[in-house]
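Everything below concerns the one structure shown next.
Here the complex is missing one protein chain, while the rest keep their positions.
By written order: A, B and C. Residues from 1 in each chain.
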């Protein structure tokens, strides 16, 4: 297992919407090893408050040297990160976890909601290069156009067209990504890759189960270490007990998990 | 008692030497009330680590709108402050404490060491304006020229000449400010105003006592509140018990204090 | 903002005393209130607790008395105070001017001292309540803190209660195995309420000089660092007693106040946060009013013990 703890330089900061930021970090070591679906643990400050690192998906890589994280400001850690300056250094652990498992024989459908879109960009690029014969279908949802637009652009630049859905109808379908997914026939050989809010992933999983699609989901949990040491990051599994999102996941086969759908 | 808790904007940052910084802050409220020798309590960050405010002398005021603090980076709080950017806001409490007591009938001698020079600039300006008939004599000491030069300049701009002393002899006398003071005859009517490391203040106090000069000193102590509430900031006094540096001082008549000279 | 605050019912009761709202200030962190007048509209607070008063004046510990720690601070003030006589003659006058209830925090080395201070304070105008600090060492019992032995805690409570005409709050020490047992014993002894927690005993060392950072070697840990411990103890004690519980420990914001109330506190005290933000108490009252309004609660009292368990 090759992982690194590195001081990586921030070489670019992009701000989408008011609370969505993308950082491009310089790290050949992490970048060259990263697989779609893996994540990094980031120190967001230099003091003991906040104390713990924060997990972020690796959202894209380029030139084997740079990788990106894309995040929404939701609390103190992300707010500190959002205030960083280009040229500053961040302490990063990674790449961590088990990413998406890809089989080019299948048809691929990427379903992302909100910041769950982050890892799908990396996956989309990977699939469009590796499985050239069957480019993935992409369905993305977000609150509003402002949030989704730059990400849709990135997919378009990869040559992938996107089915969009927004909560407020400002872009694409006015509603949920599951509505969009329901309206598409993807054939029995479909592999869905899903990342987003838990209820969305649960809904997509049920839909896939119904239709006989395979479904991989990327799970968010509270993580202290990101590397299998604290046992904090559990997700209940179908066969009983728990799996650990940071080392058994974050990407799981949806049918191995226990879904407590209410 | 008028004091304020304010978000003040940093309008200028000057870096002297590698670890000495001067911030100019915009605060008409605090500036217009400030007296030489008073201080402010500054929040150095937005998190709970470091938790407490840090005390800094008001080092100069201008236009009744701006005041300055001059500090050396010695730990986390000062290092955070040193990394601030122009335009940012700092939460400040002030003006706090009892400043220097001035009687224009006397001859004045300012003795400052290291960052203890900070409040003397404000006092020098005040004296040179208020007691025009007898401009103060100024003796300043520091580790090295680099540290002292910009401050000597500031006194010169007030029209005051400075006797310098440096530990390494790179500016003025090679040695201590007390050596310089010893060599000067200031007459029985002299009032010394001293701020600097504790051993230096103790030495100047003894010299003044010997010669019959009056002597005011500005004391540094650990402070949690800066406003008389925590009772943390004590200095032992001659008559027994303690005084509180934040509200009875920081400026004290040296002979009221108990000096534990070893 | 103020308009939203008005009209929201924030009242709570401690014994026979009705407070405008649950936000008090903690002993030893708010001076004699006067110090905070430039920053706080005192009449917006629930109550004020003044620095601990002993029978005789105490000059306290030598310096350094204060050291910062991660998200907290240690203090070893050593209970510096003017003594109960000078407190009554010199400090009460200004305290009487304060438009909210004033609790006097008292402490002693012996049972008799507690009794005596309570007796002197009885009937003094402006004293709305007594808060008994039982974290002090009992000199007659080899320095074991009153607050660590149920019987001793109960004895102090009865002694003070017998002399007092105002509500008596007993302030519990967190440095114990079973804080609920202490709480029950002071309840049985007649306490009108309990407040908790006092500081955790801690220590700091300077690795360079190899010396303790406090002249007193050990001190009391306070601030956000201790909040999780305080919240847990409030939760446990609130289940163990039926008198009101006043929550203390690392409270900085209205959210913190809500958390302590959900855990079972009827009121709270803000301590160390006053040093960081002298307006912390008033800010918390405002924030609390907004919370109660926004959550459409009938009154703040609906929060008390309202934690929803999994």
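Please note the rule applied: contacts are C-beta pairs under 8 Å (C-beta built on N, C-alpha and C of every residue); 3 or more make two chains touch, one makes a residue touch a chain.
Just so we're clear, the structure is a prediction, and the values are computed from it rather than from any experiment.
By the touch rule given at the top, the unshown chain touches A, B, C in the complete complex. Note that of A:48, A:144 or A:189, the residue touching the chain absent from this view is A:48. Against the chain not displayed here, chain C makes contact via residues 62, 69-72, 74, 148, 175-178, 200-205, 207, 209-212, 215, 217-218, 221, 223-229, 231-232, 235, 250, 255-256, 258-259, 262-263, 291, 306-310.
Counting over the whole complex, chain B has residues 48-49 touching the chain that is not drawn.
Residues 1-5, 43, 48-53, 91, 93, 221-225, 227-236, 240-242, 247 of chain A touch the missing chain (whole complex, contact as defined above).
By our rule, only the chains that are shown with their structure count from here on.
Farthest from chain A in terms of Cα centroid separation is B. One simple way to say how far apart two chains are is to compare their mean CA positions; for chain B and chain C this gives 36 Å.
Centroids of chain A and chain C (each the mean of its C-alpha atoms) stand 47 Å apart. Within chain B, contacts with two or more other chains are made by residues 48-50.
The set of chain C residues that touch two or more partner chains comprises 70-71, 224.
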